[in-house]
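Every protein chain but one is kept in place in this view of the complex.
Chain lettering (A and B) follows the sequence in which the chains are written, and residue indices restart at 1 in each chain.
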Amino acid sequence: MAQYSFWREKWRLISEGLFRDTPPFFLVIGLCPALAVTTAAINGVIMGIAVTFVLMGAEVIISLLRKWIPRTIRIPVYVIIIAVLVTVIDLVLAGTVPAIHRVLGIFVPLIVVNCIILGRVEAFAAHNTPANAAADALGYGLGYMWALVAIGSIREILGNGTWFGLQIFPEGLPTVDLFKLAPGAFVTMAAVLAALNVIRRRRAPTSEKNAAIPVVSRNAAA
Amino acid sequence: MRNAWRMILVLGLVSVASGMILAGFYGWMGPRIEAQQLREQFEVGFKQIFPEAADFKAVTPVEPLPERVEEPVYQALDSSGNVLGLVYNAIGDGYGGPVKVAVGVDPDQGQIVGLAVLSHTETAGLGSRIEEPSFRDQFAGKPVTDPFEVGRDVDGITAATVSSQAVSRAVGETARGVLEALGYSVPDGATHATPDAETHATTSATPDATSHATPAEKAGGAAGPSVEAVQALFGAGVDLGLPLWPVWDEAGAFQGVVVESSADGFKGPIRVLVAIDPVAGRVQGIQVVEQNETKGLGDKVTLPEFTDQFVGMPLDAAFQVGVDVDAVTRATVSSKAVTEAVAQAVEHVKAIVGQGR
Partner (left out) sequence: MGELIMLFVGAALVNNFLLSRFLGICPFLGVTRELKSALSMGGAVTFVMLVTGLVVWPLQHYVLDPLGLGFLQTVAFILIIAVLVQLLEMFIRKMSPALYEAFGIYLPLITTNCAILGLALLVVGEGFTLAQTLIFALGSAAGYTLAMLMMAGIRQEMEFADVPQAFQGTAISLLIAGLMALAFLGFGGLNVA
(Lines give C-alpha, C1' and ligand atoms only; values in the text may rest on other atoms or scores of the structure.)
Protein backbone atom coordinates (compact mmCIF):
# COMPACT_ATOMS: atom_id res chain seq x y z
CA MET A 1 0.00 0.00 0.00
CA ALA A 2 3.03 2.21 0.43
CA GLN A 3 3.35 2.34 -3.33
CA TYR A 4 -0.21 3.50 -3.66
CA SER A 5 0.09 6.34 -1.20
CA PHE A 6 3.40 7.43 -2.79
CA TRP A 7 1.71 8.02 -6.15
CA ARG A 8 -1.36 9.47 -4.50
CA GLU A 9 0.84 11.99 -2.75
CA LYS A 10 2.53 12.88 -6.04
CA TRP A 11 -0.79 13.22 -7.81
CA ARG A 12 -2.07 15.47 -5.04
CA LEU A 13 0.97 17.73 -5.56
CA ILE A 14 0.63 17.72 -9.32
CA SER A 15 -3.09 18.48 -9.29
CA GLU A 16 -2.53 21.37 -6.91
CA GLY A 17 -0.58 23.33 -9.50
CA LEU A 18 -2.49 21.92 -12.43
CA PHE A 19 -6.00 22.80 -11.27
CA ARG A 20 -6.20 24.55 -7.92
CA ASP A 21 -3.50 27.21 -8.05
CA THR A 22 -2.98 27.40 -11.81
CA PRO A 23 -0.95 30.49 -12.56
CA PRO A 24 -1.79 33.00 -13.89
CA PHE A 25 -5.53 32.31 -13.42
CA PHE A 26 -5.82 31.46 -9.76
CA LEU A 27 -2.47 32.81 -8.69
CA VAL A 28 -2.07 36.09 -10.51
CA ILE A 29 1.65 35.72 -11.24
CA GLY A 30 3.59 35.16 -14.42
CA LEU A 31 1.26 37.51 -16.26
CA CYS A 32 3.77 39.17 -18.59
CA PRO A 33 4.42 36.15 -20.85
CA ALA A 34 0.80 35.06 -20.52
CA LEU A 35 -0.21 38.34 -22.16
CA ALA A 36 2.72 38.83 -24.49
CA VAL A 37 3.27 35.53 -26.26
CA THR A 38 -0.30 34.19 -26.43
CA THR A 39 -1.07 35.40 -29.94
CA ALA A 40 -1.23 31.77 -31.02
CA ALA A 41 -1.91 28.52 -29.21
CA ILE A 42 1.36 26.92 -30.29
CA ASN A 43 3.32 29.72 -28.61
CA GLY A 44 1.63 28.75 -25.35
CA VAL A 45 2.78 25.15 -25.78
CA ILE A 46 6.40 26.13 -26.41
CA MET A 47 6.46 28.71 -23.62
CA GLY A 48 4.82 26.17 -21.32
CA ILE A 49 7.48 23.59 -22.18
CA ALA A 50 10.21 26.13 -21.47
CA VAL A 51 8.72 27.11 -18.11
CA THR A 52 8.11 23.47 -17.14
CA PHE A 53 11.70 22.58 -18.01
CA VAL A 54 13.14 25.44 -15.98
CA LEU A 55 10.79 24.87 -13.05
CA MET A 56 11.49 21.13 -13.02
CA GLY A 57 15.25 21.60 -13.26
CA ALA A 58 15.35 24.34 -10.64
CA GLU A 59 13.11 22.56 -8.16
CA VAL A 60 14.91 19.23 -8.42
CA ILE A 61 18.43 20.70 -8.29
CA ILE A 62 17.62 23.02 -5.42
CA SER A 63 15.82 20.29 -3.55
CA LEU A 64 18.93 18.09 -3.91
CA LEU A 65 21.22 20.90 -2.78
CA ARG A 66 18.89 22.28 -0.11
CA LYS A 67 21.12 21.08 2.76
CA TRP A 68 24.27 22.64 1.31
CA ILE A 69 23.08 26.07 0.27
CA PRO A 70 23.73 28.59 3.06
CA ARG A 71 20.46 30.26 4.02
CA THR A 72 21.78 33.81 3.77
CA ILE A 73 22.78 33.53 0.13
CA ARG A 74 20.12 31.10 -1.02
CA ILE A 75 18.34 33.63 -3.25
CA PRO A 76 21.42 34.51 -5.36
CA VAL A 77 22.25 30.82 -5.70
CA TYR A 78 18.68 30.05 -6.77
CA VAL A 79 18.81 32.87 -9.29
CA ILE A 80 22.06 31.60 -10.82
CA ILE A 81 20.73 28.06 -11.11
CA ILE A 82 17.51 29.32 -12.69
CA ALA A 83 19.41 31.60 -15.06
CA VAL A 84 21.59 28.69 -16.24
CA LEU A 85 18.52 26.55 -16.92
CA VAL A 86 16.85 29.42 -18.75
CA THR A 87 19.91 29.91 -20.95
CA VAL A 88 19.92 26.20 -21.76
CA ILE A 89 16.28 26.15 -22.85
CA ASP A 90 16.78 29.43 -24.71
CA LEU A 91 19.59 27.88 -26.76
CA VAL A 92 17.61 24.69 -27.31
CA LEU A 93 14.58 26.59 -28.59
CA ALA A 94 16.78 28.72 -30.85
CA GLY A 95 18.23 25.55 -32.35
CA THR A 96 14.99 23.60 -32.75
CA VAL A 97 12.06 25.98 -33.34
CA PRO A 98 13.71 29.25 -34.46
CA ALA A 99 10.48 30.78 -35.81
CA ILE A 100 8.63 30.42 -32.51
CA HIS A 101 11.78 31.32 -30.59
CA ARG A 102 11.77 34.63 -32.44
CA VAL A 103 8.13 35.27 -31.54
CA LEU A 104 8.76 34.49 -27.87
CA GLY A 105 11.75 36.84 -28.06
CA ILE A 106 12.96 38.21 -24.76
CA PHE A 107 10.22 36.38 -22.88
CA VAL A 108 12.33 33.23 -22.86
CA PRO A 109 15.26 34.83 -20.97
CA LEU A 110 12.69 36.66 -18.87
CA ILE A 111 11.59 33.32 -17.38
CA VAL A 112 14.44 34.07 -14.96
CA VAL A 113 12.35 36.74 -13.27
CA ASN A 114 9.05 34.87 -13.55
CA CYS A 115 7.65 34.82 -10.03
CA ILE A 116 6.35 31.27 -10.50
CA ILE A 117 9.86 29.83 -10.61
CA LEU A 118 11.44 31.67 -7.70
CA GLY A 119 8.17 31.39 -5.77
CA ARG A 120 7.88 27.61 -6.04
CA VAL A 121 11.60 27.11 -5.40
CA GLU A 122 11.52 29.20 -2.23
CA ALA A 123 8.15 27.98 -1.00
CA PHE A 124 8.39 24.32 -1.90
CA ALA A 125 11.63 22.90 -3.25
CA ALA A 126 13.76 24.34 -0.44
CA HIS A 127 11.91 22.22 2.14
CA ASN A 128 10.92 19.08 0.24
CA THR A 129 12.36 15.92 -1.28
CA PRO A 130 13.40 15.91 -4.94
CA ALA A 131 10.55 13.56 -5.88
CA ASN A 132 7.95 15.84 -4.33
CA ALA A 133 9.65 18.89 -5.84
CA ALA A 134 9.49 17.25 -9.27
CA ALA A 135 5.77 16.56 -8.83
CA ASP A 136 5.18 20.13 -7.73
CA ALA A 137 7.13 21.46 -10.72
CA LEU A 138 5.22 19.22 -13.13
CA GLY A 139 1.89 20.46 -11.73
CA TYR A 140 2.72 24.15 -11.87
CA GLY A 141 4.55 23.90 -15.18
CA LEU A 142 1.78 22.02 -16.97
CA GLY A 143 -0.80 24.20 -15.26
CA TYR A 144 0.91 27.27 -16.65
CA MET A 145 1.06 25.61 -20.04
CA TRP A 146 -2.67 24.89 -20.23
CA ALA A 147 -3.41 28.41 -19.09
CA LEU A 148 -1.23 29.88 -21.86
CA VAL A 149 -2.67 27.49 -24.43
CA ALA A 150 -6.21 28.45 -23.36
CA ILE A 151 -5.56 32.17 -23.77
CA GLY A 152 -3.57 31.57 -26.94
CA SER A 153 -6.43 29.47 -28.37
CA ILE A 154 -9.03 32.16 -27.71
CA ARG A 155 -6.85 34.85 -29.24
CA GLU A 156 -5.83 32.74 -32.22
CA ILE A 157 -9.36 31.55 -33.01
CA LEU A 158 -10.95 34.99 -32.70
CA GLY A 159 -8.05 36.98 -34.07
CA ASN A 160 -6.90 34.72 -36.88
CA GLY A 161 -9.70 32.22 -37.45
CA THR A 162 -7.27 29.37 -36.87
CA TRP A 163 -6.33 27.00 -34.06
CA PHE A 164 -2.81 25.58 -33.99
CA GLY A 165 -2.62 26.84 -37.57
CA LEU A 166 -5.72 24.89 -38.70
CA GLN A 167 -8.50 26.90 -40.29
CA ILE A 168 -11.48 26.95 -37.90
CA PHE A 169 -13.70 29.57 -39.43
CA PRO A 170 -14.27 29.39 -43.18
CA GLU A 171 -11.72 31.37 -45.12
CA GLY A 172 -12.82 34.92 -45.86
CA LEU A 173 -14.90 35.27 -42.70
CA PRO A 174 -13.70 38.49 -41.07
CA THR A 175 -11.56 38.02 -37.97
CA VAL A 176 -11.32 40.29 -34.95
CA ASP A 177 -7.77 41.50 -35.44
CA LEU A 178 -7.89 43.31 -32.12
CA PHE A 179 -7.33 39.98 -30.38
CA LYS A 180 -3.89 39.69 -31.93
CA LEU A 181 -2.92 43.12 -30.60
CA ALA A 182 -1.97 44.25 -27.10
CA PRO A 183 -5.48 45.34 -25.98
CA GLY A 184 -6.84 41.95 -27.03
CA ALA A 185 -4.43 40.27 -24.62
CA PHE A 186 -5.67 42.30 -21.66
CA VAL A 187 -9.35 41.90 -22.60
CA THR A 188 -9.06 38.15 -23.16
CA MET A 189 -7.29 37.70 -19.84
CA ALA A 190 -9.91 39.82 -18.07
CA ALA A 191 -12.75 37.82 -19.63
CA VAL A 192 -11.16 34.50 -18.71
CA LEU A 193 -10.60 35.61 -15.10
CA ALA A 194 -14.21 36.82 -14.87
CA ALA A 195 -15.51 33.55 -16.28
CA LEU A 196 -13.40 31.56 -13.82
CA ASN A 197 -14.65 33.76 -10.98
CA VAL A 198 -18.22 32.87 -11.91
CA ILE A 199 -17.47 29.17 -12.19
CA ARG A 200 -15.64 29.08 -8.89
CA ARG A 201 -18.38 30.93 -7.10
CA ARG A 202 -21.02 28.51 -8.42
CA ARG A 203 -18.96 25.52 -7.32
CA ALA A 204 -17.92 26.84 -3.93
CA PRO A 205 -20.20 26.13 -0.95
CA THR A 206 -22.10 29.21 0.25
CA SER A 207 -19.75 29.83 3.14
CA GLU A 208 -16.78 30.25 0.81
CA LYS A 209 -18.54 32.49 -1.67
CA ASN A 210 -17.44 35.66 -0.06
CA ALA A 211 -13.90 34.46 0.28
CA ALA A 212 -13.52 33.78 -3.40
CA ILE A 213 -12.89 37.35 -4.49
CA PRO A 214 -10.33 38.38 -1.90
CA VAL A 215 -8.20 35.38 -2.85
CA VAL A 216 -7.76 36.74 -6.35
CA SER A 217 -7.16 40.32 -5.36
CA ARG A 218 -4.75 39.39 -2.59
CA ASN A 219 -2.61 37.49 -5.01
CA ALA A 220 -2.64 40.39 -7.37
CA ALA A 221 -0.27 42.14 -5.03
CA ALA A 222 2.25 39.33 -5.16
CA MET B 1 33.96 36.48 9.18
CA ARG B 2 34.32 32.76 8.46
CA ASN B 3 30.72 32.80 7.36
CA ALA B 4 31.29 35.62 4.93
CA TRP B 5 34.19 33.76 3.32
CA ARG B 6 32.11 30.63 3.12
CA MET B 7 29.35 32.58 1.40
CA ILE B 8 31.74 34.08 -1.10
CA LEU B 9 33.26 30.66 -1.75
CA VAL B 10 29.89 29.02 -2.34
CA LEU B 11 28.69 31.83 -4.59
CA GLY B 12 31.96 31.81 -6.51
CA LEU B 13 31.82 28.05 -6.95
CA VAL B 14 28.24 28.16 -8.14
CA SER B 15 29.06 30.94 -10.62
CA VAL B 16 32.14 29.20 -12.02
CA ALA B 17 30.33 25.88 -12.28
CA SER B 18 27.38 27.42 -14.06
CA GLY B 19 29.66 29.35 -16.41
CA MET B 20 31.46 26.15 -17.31
CA ILE B 21 28.26 24.17 -17.79
CA LEU B 22 26.89 26.86 -20.08
CA ALA B 23 30.14 27.17 -22.02
CA GLY B 24 30.13 23.43 -22.64
CA PHE B 25 26.49 23.42 -23.61
CA TYR B 26 26.90 26.40 -25.91
CA GLY B 27 29.87 24.82 -27.61
CA TRP B 28 27.68 21.84 -28.41
CA MET B 29 24.53 23.78 -29.26
CA GLY B 30 25.94 26.85 -31.05
CA PRO B 31 26.70 25.29 -34.45
CA ARG B 32 23.33 23.52 -34.37
CA ILE B 33 21.55 26.84 -33.86
CA GLU B 34 23.32 28.40 -36.81
CA ALA B 35 22.63 25.43 -39.05
CA GLN B 36 18.98 25.42 -37.99
CA GLN B 37 18.58 29.13 -38.65
CA LEU B 38 20.04 28.78 -42.12
CA ARG B 39 17.84 25.80 -42.87
CA GLU B 40 14.77 27.66 -41.67
CA GLN B 41 15.63 30.63 -43.84
CA PHE B 42 16.00 28.34 -46.84
CA GLU B 43 12.94 26.22 -46.18
CA VAL B 44 10.50 28.88 -45.03
CA GLY B 45 11.62 31.95 -46.93
CA PHE B 46 13.58 31.07 -50.03
CA LYS B 47 11.48 28.05 -51.02
CA GLN B 48 8.45 30.32 -51.37
CA ILE B 49 10.30 32.04 -54.18
CA PHE B 50 12.11 29.06 -55.70
CA PRO B 51 9.95 26.02 -54.92
CA GLU B 52 12.07 23.73 -57.08
CA ALA B 53 15.31 24.75 -55.43
CA ALA B 54 17.25 21.91 -53.86
CA ASP B 55 20.11 23.91 -52.40
CA PHE B 56 21.19 27.47 -51.78
CA LYS B 57 24.81 28.49 -52.09
CA ALA B 58 26.29 31.75 -50.85
CA VAL B 59 28.05 33.79 -53.56
CA THR B 60 30.73 36.40 -53.00
CA PRO B 61 29.98 39.81 -54.43
CA VAL B 62 32.75 41.58 -56.34
CA GLU B 63 31.58 44.99 -55.17
CA PRO B 64 29.88 46.21 -51.99
CA LEU B 65 26.22 45.21 -51.74
CA PRO B 66 23.50 47.88 -51.37
CA GLU B 67 22.88 49.12 -47.84
CA ARG B 68 19.60 47.35 -47.16
CA VAL B 69 20.89 43.92 -48.15
CA GLU B 70 21.80 41.38 -45.53
CA GLU B 71 24.84 39.42 -46.59
CA PRO B 72 25.27 36.95 -48.10
CA VAL B 73 23.46 36.66 -51.41
CA TYR B 74 22.56 33.08 -52.35
CA GLN B 75 22.28 31.22 -55.60
CA ALA B 76 19.25 28.96 -55.80
CA LEU B 77 20.24 25.65 -57.38
CA ASP B 78 17.92 22.89 -58.53
CA SER B 79 18.64 19.22 -57.86
CA SER B 80 20.92 18.91 -60.89
CA GLY B 81 22.92 22.00 -59.97
CA ASN B 82 21.44 24.50 -62.42
CA VAL B 83 21.23 28.07 -61.19
CA LEU B 84 17.58 29.08 -60.86
CA GLY B 85 18.30 32.60 -59.72
CA LEU B 86 19.62 34.72 -56.90
CA VAL B 87 17.97 35.26 -53.56
CA TYR B 88 18.87 37.53 -50.67
CA ASN B 89 17.35 39.21 -47.62
CA ALA B 90 16.62 42.91 -47.54
CA ILE B 91 15.36 45.17 -44.77
CA GLY B 92 12.72 47.90 -45.18
CA ASP B 93 11.55 50.49 -42.66
CA GLY B 94 8.01 49.58 -41.75
CA TYR B 95 5.41 51.27 -39.59
CA GLY B 96 6.15 49.20 -36.50
CA GLY B 97 9.82 48.48 -37.13
CA PRO B 98 12.03 46.73 -39.66
CA VAL B 99 10.42 44.56 -42.32
CA LYS B 100 12.56 41.70 -43.58
CA VAL B 101 11.88 40.31 -47.02
CA ALA B 102 13.58 37.67 -49.12
CA VAL B 103 13.93 38.80 -52.72
CA GLY B 104 14.43 36.42 -55.62
CA VAL B 105 16.00 37.78 -58.80
CA ASP B 106 16.58 36.28 -62.22
CA PRO B 107 19.97 37.73 -63.17
CA ASP B 108 19.73 36.82 -66.86
CA GLN B 109 16.37 38.50 -67.40
CA GLY B 110 17.08 41.23 -64.85
CA GLN B 111 13.68 40.55 -63.30
CA ILE B 112 12.23 39.93 -59.87
CA VAL B 113 11.22 36.29 -59.50
CA GLY B 114 9.24 36.80 -56.33
CA LEU B 115 9.49 37.79 -52.71
CA ALA B 116 8.66 36.43 -49.29
CA VAL B 117 8.02 38.46 -46.17
CA LEU B 118 10.21 36.85 -43.50
CA SER B 119 9.51 38.96 -40.44
CA HIS B 120 7.79 42.21 -39.56
CA THR B 121 6.07 43.97 -36.68
CA GLU B 122 3.36 45.72 -38.68
CA THR B 123 -0.15 46.21 -37.33
CA ALA B 124 -2.15 42.99 -37.52
CA GLY B 125 -4.85 43.20 -40.16
CA LEU B 126 -3.47 46.31 -41.83
CA GLY B 127 0.27 46.43 -42.45
CA SER B 128 0.52 42.70 -41.86
CA ARG B 129 -1.27 42.22 -45.20
CA ILE B 130 2.10 42.68 -46.92
CA GLU B 131 2.36 38.93 -46.28
CA GLU B 132 -0.62 38.24 -48.55
CA PRO B 133 0.04 36.88 -52.05
CA SER B 134 -2.17 39.56 -53.62
CA PHE B 135 0.40 42.14 -52.57
CA ARG B 136 3.57 40.11 -52.87
CA ASP B 137 2.83 38.59 -56.26
CA GLN B 138 2.72 41.90 -58.09
CA PHE B 139 6.51 42.13 -57.78
CA ALA B 140 7.13 38.94 -59.73
CA GLY B 141 8.30 39.61 -63.27
CA LYS B 142 9.09 43.29 -62.76
CA PRO B 143 12.41 44.42 -64.25
CA VAL B 144 14.89 45.43 -61.56
CA THR B 145 15.19 48.81 -63.24
CA ASP B 146 11.56 49.71 -62.40
CA PRO B 147 11.08 52.59 -59.95
CA PHE B 148 9.17 50.42 -57.40
CA GLU B 149 7.08 53.31 -56.16
CA VAL B 150 3.84 52.72 -54.33
CA GLY B 151 1.04 54.38 -56.28
CA ARG B 152 3.04 54.35 -59.49
CA ASP B 153 4.04 50.86 -60.40
CA VAL B 154 3.27 49.10 -57.11
CA ASP B 155 -0.27 48.91 -55.72
CA GLY B 156 -0.17 49.72 -52.03
CA ILE B 157 -2.37 48.14 -49.38
CA THR B 158 -5.30 50.31 -48.34
CA ALA B 159 -4.55 52.17 -45.10
CA ALA B 160 -1.06 50.67 -44.92
CA THR B 161 1.00 52.82 -47.25
CA VAL B 162 4.06 52.86 -45.00
CA SER B 163 4.18 49.09 -44.80
CA SER B 164 3.69 48.80 -48.56
CA GLN B 165 6.44 51.32 -49.14
CA ALA B 166 8.76 49.46 -46.78
CA VAL B 167 8.50 46.34 -48.94
CA SER B 168 8.69 48.08 -52.30
CA ARG B 169 11.74 50.07 -51.19
CA ALA B 170 13.43 46.98 -49.77
CA VAL B 171 13.07 45.48 -53.24
CA GLY B 172 13.57 48.57 -55.39
CA GLU B 173 16.62 49.88 -53.62
CA THR B 174 18.43 46.56 -53.68
CA ALA B 175 17.59 44.35 -56.65
CA ARG B 176 19.54 46.30 -59.21
CA GLY B 177 22.46 46.96 -56.88
CA VAL B 178 22.77 43.29 -55.98
CA LEU B 179 22.99 42.28 -59.62
CA GLU B 180 25.61 44.92 -60.23
CA ALA B 181 27.57 44.02 -57.12
CA LEU B 182 27.73 40.44 -58.34
CA GLY B 183 29.06 41.54 -61.69
CA TYR B 184 25.91 40.99 -63.71
CA SER B 185 25.00 43.59 -66.27
CA VAL B 186 21.75 45.39 -65.83
CA PRO B 187 19.94 46.48 -68.97
CA ASP B 188 18.99 50.13 -68.69
CA GLY B 189 15.40 50.12 -69.83
CA ALA B 190 14.39 48.27 -72.95
CA THR B 191 17.33 48.94 -75.26
CA HIS B 192 20.88 49.96 -74.70
CA ALA B 193 23.74 50.99 -76.87
CA THR B 194 26.37 48.44 -77.80
CA PRO B 195 29.45 50.44 -78.61
CA ASP B 196 31.96 48.53 -80.68
CA ALA B 197 35.46 47.85 -79.57
CA GLU B 198 37.13 50.22 -81.98
CA THR B 199 35.45 53.33 -80.63
CA HIS B 200 36.11 52.12 -77.11
CA ALA B 201 39.77 51.95 -77.69
CA THR B 202 40.30 55.13 -79.54
CA THR B 203 37.83 57.71 -78.38
CA SER B 204 37.14 59.11 -75.00
CA ALA B 205 33.80 58.87 -73.34
CA THR B 206 30.87 61.20 -73.51
CA PRO B 207 29.24 62.43 -70.31
CA ASP B 208 25.99 60.58 -70.99
CA ALA B 209 27.78 57.26 -70.95
CA THR B 210 26.78 56.69 -67.37
CA SER B 211 25.07 53.34 -67.31
CA HIS B 212 25.94 51.52 -70.46
CA ALA B 213 26.11 47.83 -70.82
CA THR B 214 29.33 46.53 -69.39
CA PRO B 215 31.74 44.79 -71.70
CA ALA B 216 31.25 41.64 -69.69
CA GLU B 217 27.83 41.38 -71.22
CA LYS B 218 29.12 42.16 -74.70
CA ALA B 219 31.75 39.50 -74.40
CA GLY B 220 29.01 36.90 -74.33
CA GLY B 221 28.82 35.53 -70.78
CA ALA B 222 26.87 37.52 -68.23
CA ALA B 223 29.74 37.43 -65.78
CA GLY B 224 32.51 35.55 -67.48
CA PRO B 225 33.62 32.11 -66.33
CA SER B 226 32.81 31.12 -62.77
CA VAL B 227 35.63 31.07 -60.26
CA GLU B 228 34.89 27.39 -59.67
CA ALA B 229 35.44 26.55 -63.30
CA VAL B 230 38.74 28.42 -63.34
CA GLN B 231 39.85 26.76 -60.14
CA ALA B 232 39.04 23.39 -61.65
CA LEU B 233 41.48 24.22 -64.42
CA PHE B 234 44.23 25.96 -62.46
CA GLY B 235 43.80 24.37 -59.08
CA ALA B 236 42.35 25.86 -55.92
CA GLY B 237 43.86 29.05 -54.64
CA VAL B 238 43.55 30.97 -57.90
CA ASP B 239 41.16 33.80 -58.48
CA LEU B 240 39.91 35.63 -61.54
CA GLY B 241 41.58 38.91 -62.44
CA LEU B 242 40.01 41.86 -64.19
CA PRO B 243 38.08 41.13 -67.38
CA LEU B 244 40.28 41.67 -70.44
CA TRP B 245 39.55 41.53 -74.17
CA PRO B 246 41.98 41.59 -77.09
CA VAL B 247 41.13 44.05 -79.87
CA TRP B 248 41.74 43.36 -83.57
CA ASP B 249 41.31 45.52 -86.61
CA GLU B 250 39.48 44.39 -89.75
CA ALA B 251 42.67 43.10 -91.29
CA GLY B 252 43.25 40.90 -88.26
CA ALA B 253 46.12 42.92 -86.81
CA PHE B 254 46.37 43.04 -83.03
CA GLN B 255 45.55 46.54 -81.80
CA GLY B 256 45.80 46.10 -78.09
CA VAL B 257 43.59 45.09 -75.16
CA VAL B 258 40.62 46.54 -73.32
CA VAL B 259 40.52 45.99 -69.57
CA GLU B 260 37.53 46.66 -67.36
CA SER B 261 38.45 48.01 -63.97
CA SER B 262 36.67 49.79 -61.16
CA ALA B 263 37.37 51.77 -58.00
CA ASP B 264 35.20 53.37 -55.33
CA GLY B 265 34.30 56.97 -56.04
CA PHE B 266 32.47 59.44 -53.88
CA LYS B 267 29.12 57.69 -54.34
CA GLY B 268 29.88 54.08 -55.08
CA PRO B 269 31.94 52.27 -57.65
CA ILE B 270 33.15 53.88 -60.87
CA ARG B 271 33.67 51.47 -63.77
CA VAL B 272 36.28 52.32 -66.32
CA LEU B 273 37.28 50.71 -69.63
CA VAL B 274 40.98 51.12 -70.27
CA ALA B 275 42.40 50.53 -73.74
CA ILE B 276 46.09 49.63 -73.67
CA ASP B 277 48.56 49.03 -76.46
CA PRO B 278 51.09 46.68 -74.83
CA VAL B 279 53.36 46.67 -77.87
CA ALA B 280 53.85 50.43 -77.74
CA GLY B 281 53.63 50.35 -73.94
CA ARG B 282 51.02 53.11 -73.88
CA VAL B 283 47.50 53.80 -72.74
CA GLN B 284 45.34 54.11 -75.82
CA GLY B 285 42.47 55.84 -74.07
CA ILE B 286 39.90 55.36 -71.33
CA GLN B 287 36.16 55.49 -71.05
CA VAL B 288 34.14 55.84 -67.85
CA VAL B 289 31.24 53.47 -68.45
CA GLU B 290 29.47 53.66 -65.15
CA GLN B 291 29.41 56.10 -62.26
CA ASN B 292 27.00 57.67 -59.86
CA GLU B 293 29.04 60.71 -58.84
CA THR B 294 27.62 64.10 -57.92
CA LYS B 295 25.99 65.85 -60.87
CA GLY B 296 28.07 68.79 -62.12
CA LEU B 297 31.10 67.85 -60.01
CA GLY B 298 32.25 64.27 -59.79
CA ASP B 299 30.52 63.25 -62.99
CA LYS B 300 32.93 65.50 -64.90
CA VAL B 301 35.43 62.62 -64.76
CA THR B 302 33.52 61.25 -67.76
CA LEU B 303 34.37 64.34 -69.87
CA PRO B 304 37.20 64.27 -72.44
CA GLU B 305 38.87 67.16 -70.55
CA PHE B 306 39.69 64.65 -67.84
CA THR B 307 39.87 61.33 -69.63
CA ASP B 308 41.99 62.60 -72.54
CA GLN B 309 44.97 63.21 -70.30
CA PHE B 310 45.42 59.43 -70.00
CA VAL B 311 45.78 59.04 -73.77
CA GLY B 312 49.33 58.09 -74.65
CA MET B 313 50.57 57.82 -71.07
CA PRO B 314 53.42 55.27 -70.82
CA LEU B 315 52.66 52.16 -68.82
CA ASP B 316 55.42 52.92 -66.31
CA ALA B 317 53.92 56.29 -65.39
CA ALA B 318 52.97 56.98 -61.77
CA PHE B 319 49.20 57.24 -62.42
CA GLN B 320 48.71 59.49 -59.42
CA VAL B 321 46.46 62.49 -59.07
CA GLY B 322 48.67 65.54 -58.47
CA VAL B 323 51.73 63.81 -59.95
CA ASP B 324 50.90 63.02 -63.50
CA VAL B 325 47.10 63.30 -63.53
CA ASP B 326 45.23 66.56 -63.03
CA ALA B 327 42.13 66.18 -60.88
CA VAL B 328 38.74 67.64 -61.79
CA THR B 329 38.30 70.76 -59.66
CA ARG B 330 36.41 70.00 -56.43
CA ALA B 331 36.10 66.34 -57.37
CA THR B 332 39.34 64.86 -56.09
CA VAL B 333 37.79 61.65 -54.83
CA SER B 334 36.13 60.88 -58.17
CA SER B 335 39.32 61.76 -60.04
CA LYS B 336 41.42 59.57 -57.79
CA ALA B 337 38.99 56.67 -58.23
CA VAL B 338 39.22 56.82 -62.01
CA THR B 339 43.00 57.12 -61.84
CA GLU B 340 43.23 54.20 -59.50
CA ALA B 341 41.07 52.10 -61.81
CA VAL B 342 43.37 52.96 -64.71
CA ALA B 343 46.45 52.13 -62.64
CA GLN B 344 44.96 48.76 -61.74
CA ALA B 345 44.25 47.98 -65.38
CA VAL B 346 47.77 48.97 -66.36
CA GLU B 347 49.30 46.81 -63.62
CA HIS B 348 47.21 43.95 -64.89
CA VAL B 349 48.38 44.26 -68.46
CA LYS B 350 51.99 44.79 -67.40
CA ALA B 351 51.85 41.59 -65.36
CA ILE B 352 50.48 39.59 -68.29
CA VAL B 353 52.87 41.01 -70.84
CA GLY B 354 55.82 40.66 -68.50
CA GLN B 355 55.10 36.96 -67.96
CA GLY B 356 54.69 36.38 -71.68
CA ARG B 357 58.20 37.52 -72.43
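Just so it is clear, a contact is a pair of C-beta atoms (placed from the backbone, for glycine too) under 8 Å apart; a residue touches a chain by one contact, two chains touch by 3 or more.
On a predicted model such as this, the values are computed, not experimentally measured, just so you know.
*Asks:* Which chains here touch the chain that is missing from view?
*Replies:* A, B
*Asks:* Using the document's definition of touch, tell me which of B:10, B:53, B:162 or B:321 contacts the absent chain.
*Replies:* Hidden-chain contact among the options goes to B:162.
*Asks:* Among A:112, A:137 or A:157, which one touches the chain that has been omitted from the display?
*Replies:* A:112
*Asks:* Can you work out which residue in B:40, B:70 or B:93 touches the chain that's missing from view?
*Replies:* Residue touching the chain left out of view: B:93.
*Asks:* Which residues does subunit B use to touch the chain missing from this display?
*Replies:* Touch with the absent chain occurs at residues 15, 18-19, 22-23, 26, 30, 93, 95-96, 123, 162.
*Asks:* In the complete complex, the non-displayed chain touches which residues of subunit A?
*Replies:* So the residues of subunit A touching the unseen chain are 28-29, 31-33, 35-36, 76, 79-80, 83-84, 86-87, 90-91, 106, 109-110, 112-115, 118, 178, 181-187, 189-191, 193-195, 197-198, 201, 213-214, 216-217, 219-222.
One rule holds in what follows: only the chains that are shown with their structure count from here on.
*Asks:* Could you put a whole-Å number on the gap between the CA centroids of subunit A and subunit B?
*Replies:* That gives a centre separation of 49 Å.
*Asks:* Which residues of subunit A touch subunit B in their complex?
*Replies:* Those in contact with subunit B are residues 69-70, 72-73, 76-77, 80-81, 83-84, 87-88, 91-92, 94-96, 98-99, 102, 159, 175, 177, 180-181.
*Asks:* Provide the residue numbers of subunit B that touch subunit A in the complex, in ascending order.
*Replies:* Going through subunit B, the ones touching subunit A are 3, 6-7, 10-11, 14-15, 18, 21-22, 25-26, 29-30, 32-33, 36-37, 40, 44, 119, 123-126.
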